[in-house]
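A single protein chain has been removed from this complex, and every other one stays in its place.
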Amino acid sequence: MTTAEPPVISVEELKTYYEEDGFIRSSPPVKAVDGVSLDIHEGETIGLVGESGCGKTTLGRTILGLNNATDGTVTAAGTDVTELSGRERRRWQRRVGMVFQDPQESLNERMTVGEIIKEPLKTHDWPFLRVAVEDVDAEVKGSDVTPCRPDRAADITVRLRSDGTKVNVREGLPLTAEDLNLSVSRDGTTTVSVAVKRHKSELRRERAFELLEQVGLTEDHFYRYPHQFSGGQRQRIGIARALALEPDFLVLDEPVSALDVSVQARIINLLEDLQDELGLTYLFIAHDLSVVRHIADRVAVMYLGNIVELGPTREVYENPAHPYTVSLLSAIPGSGSPWEGGRVTLRGTPPSPRDPPAGCPFATRCPAKIRPDEWEFPERTWRALDELRVLFRTRARSERSATAALKSLVGLDAAGESLTETVEELLAEHDLSPAAQSVIEEALEHARAGDDAAAAQRLREAFGSRCDEEHPSGYDEGPGRTSACLRHEPKYESVAEVIAAREDE
Amino acid sequence: MARAHETTSGTLLPTNSPAAVWAAIGAVLFAAQGGAFFGFVVGVLGDLLTVTPLPGAAFVTAVEAAVEQIPTLLSRDVIPNDGYWNGSRWVGTFLGLPPGLAWGIRAALVYLYAFVFAGWVILGYRLYRREYRTADWTPRDDMVDRFRGHKWGIFGLVVVFMFVVMAVFAPVLGPTTVDENMRNSYSNEITYWDSDAEAVQTTLVGEANLASQSRGDNPERVLPMEYDDFGRFHPFGTLPSGQDLFTFIVSGSRLSLVIGLLSVGLSAGIAASLALVAAYYKGRTDLGLVLASDSVMAMPQLLLLIMLTTVLSGTWLAEIYSGGFVLALIFAGTGWTYMWRSLRGPALQVAERQWIDAAQSFGQRPLTIMRKHMLPYITGYLLIYGSMTLGGAIISIAGLSYLGLGIAPPTPEWGRAINLGQDYVATGSWHISLIPGLLITLVVTGFNALGDGVRDAIDPQSDATTEDGAAGRGGGA
Partner (left out) sequence: MSVGPDEEPLLAVRDLEVVFHTEREEIHAVDGVSFDIHEGETVGLVGESGSGKSVTARSILGLVDSPGSIEGGKVGFRGDDLTDDNWERHRGDIAIVFQDPSNSLNPVYTVGNQIKEALRIHQGLRGNEATDAAVGLLEDVGIPDPRRRVEEYPHQLSGGMQQRAVIAMALACDPDLLVCDEPTTALDVTIQAQILDLLADLQREEDLAILFITHDMGVIEDATDRVNVIYAGEIVERAPTGTLFSEPAHPYTEALLRSIPGRTNAAERLPTIEGEVPTPTGRAEDCRFAPRCPYAFAECHEMPPEHVDVGAERSAACLLHEDGSEEAAERTVFDGSEAVSGGDSA
């Protein structure tokens, strides 16, 4: 795996939004992937980590063609695969495989294991049996074979020599030269007719047996139903199915999350073995950081549809650059955790992907957020103010039940009073300057009038900083490492220092 | 991939190939009654085609006639129920038994044959499952086992089976035929013993019918299980027109069954396809179909029926099954919405499963996904709602015929029998309305019971994963 070669897959500014598919669109789209750029090199394992709702699964699915991209490109072998549809897209899906998360759910219970593994083969009428004729310009005929395009690898190579024709079948196909009938006719143009003595369905069955063995199962599992297998074995079946069409690239969507630890280990070993044996490239999506650490060469950390940090695994884990990565690593429980410092517990919950913050997506929870210079507050106070802003934003976005709306109409609304109470409780122990107090009063006014969005806006104007305005682009933090945090600009203190300092406060 | 056996546990015959024995038995059974089966199939098709302006109608009639020539074991010729009582003994009857008993024997033998045939099929299935199937266990096995223990469902199955047998073997079951007794009654003759003249006389069937009418308390009325004055046995008595009620019923059953199956089959086909399409594409497609089905549901079925029947009367469409085909089409066209509604839920649930995603991920085509990965999961519901709808269709047809709207006379239909007898319900001819009414109730209950049994056997709970999330984690590799 070298970075000098062109990447196998190149993702650029990819955006995937989920729109409501009705006749009337009433809510803003869910911005699952919001501008992601990533290069994947041949033979490497890229880990994609993040919490639920960060868009990692959607990213994997968009690359595969299961979701339609809203914007941006995914380039593979010179073509933008997001533009493909119909047959072209199905062609692309031959080259990429996907392993799904839930072994109980990803296999059709009513089909035997053999049928499940053979299904991709049947769909694409595998094997394609591409025939290439060497040295001579010849036409290829035959109902079971197709002529091979010059840029592709051939399955069957025919050499027409003066001392006879030689046929070569590539390894990996359950076929030998004896299974073929060749005849050459040379009147005008040379025509090579190839007939295959064995039925394609037979070849498919052999391939299925081969795959079963490759993933560590046996031939008589072919006839059984998924119900009769354990979770780990079912996941093996899913892996076999993903490998059926000989893809070069696999997207693994949380393949071991639903398995016990001891089973997990076996599947991870299997995946590593298969990668070595077959020269596969993996996009390994997971939320379990220890697993990713073990198997991935590079890791990309996602938050709210953006990649916030990318780099070689060891370096990212030992020396995380982005505040989110720091929090993520520090949250891993137990002594097996790669993090040695104290826990940096994040407050609150991630914002909704329907309404991502303008500016840095992590701004609402960041432990290293840049604070504006005008105010001099201790970190605790800043956090309380952050919470207040989140409070107003959540209120602005939340639905009002019919009873609440009625109540406010009739004037029975105690919400105004309770709001003041809540705010007072929140800011009780904090010493705010009169200027700050007046800002908060203004915001409260807006809120009491029913305009929570304006209240949040007022607070943002006063207490916000660059982090709320600018969406940070990736900063170069070392060879092959990028991190999207404004603090990487030289004028600011480093992330690690700030976090340490604030934790002490 | 049949496995070799030296001894097969469970088979009584020390044979190496139970399948061959089973097939041989089947051949014998089929040879015995093959003519009747063919007759049924050709008869149904014939009724369908004879009135359409399609070529081949004449061909079908010719085939029908030829099929009737095929000798069958349990036919009217082998066990006839004619003959007469000459005052001291039975003359010309089957084995010297009263004609009524002869009829009873024939009917009983037909049903016996039917159950033996069913038993042979079940035996074949068990043989296949035990010896010849490669898989040790399939998800269907659990369902079949559950159904076997469901008493109400088995009851339903038996009733439905008997109803179907009645429809298939109708020409043999009746003491007389529709042709002889109803359609061409003035072209056929019967012989009877005239007790006054002490001799055998001949008369037209039509005339005999006129003298056997059941109209209230009149003396000529023929009650169930009685002989009329002409020595004919009437298991269900006679109609006000004098025709035999039992023959009327059995041939009417054929009509009910065929129309019912046709309309439910069409309905189910439309409903299932649309449900799968709506569930697969979701979004606007689903919304559009919901609107469409709501619109169709809003149409008044009865008014539509009356309108269409009137509009189409006189055309060839209305001739098929005496209007039954039109009925079936209308039922299908307006009834698919209910089945679609019921199937839409399960279909949407199946569409959410991860194996659908998996199939899409390697480029499987939508139609194949719907067929392979979604359809098997709704066939259960299809069976349930289909069997219940079939019962509903039969009742609807009967009801419409009762109102005079459905099947046109003189084609026999159960509802019409009820209509014909409604004036006499409280009189001595109570049997005319009561018997068809009871039969309709029984048959429809049977269908519903079958649906219940299938539903419990399918039991989607057992398909789902365990509800304990932690247990959903995979153990073992």
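In this document, chain identifiers A and B correspond to the written order of the chains, with residue numbering beginning at 1 in each.
To be clear about the criterion, a contact is a pair of C-beta atoms (placed from the backbone, for glycine too) under 8 Å apart; a residue touches a chain by one contact, two chains touch by 3 or more.
Quantities reported herein were computed from a predicted structural model and do not represent experimental measurements.
Contact with the undisplayed chain is limited, among A:141, A:200, A:227 or A:266, to A:266.
One of A:52, A:143, A:162 or A:189 touches the chain omitted from the figure, and that residue is A:52. Contact with the undisplayed chain is limited, among A:84, A:182 or A:332, to A:332. Among A:97, A:142 or A:216, only A:216 touches the chain that is left out of the view. If you put the missing chain back, the residues of subunit A touching it would be 51-52, 213, 216, 230-231, 260-266, 268-270, 272, 287-291, 293-295, 313-314, 327-328, 330-338, 343, 345-346, 348-350, 387, 390-391, 394-395, 398-399, 401, 404, 415, 418, 421-422, 426.
Just so it is clear, only the chains that are shown with their structure count from here on.
Mean C-alpha position of subunit A lies 55 Å from that of subunit B.
Touching subunit A in their complex are the following residues of subunit B: 134-139, 282-284, 287, 353-355, 357-365, 368, 372-373, 376-377, 463, 465, 472-477. Looking at the complex, you find that subunit A touches subunit B at residues 21-23, 64, 66, 89-91, 93-94, 97-98, 100-112, 119-120, 123-124, 216, 223-225, 227-228, 230-236, 238, 241-242, 244-245, 258-260, 262-263, 266-267.
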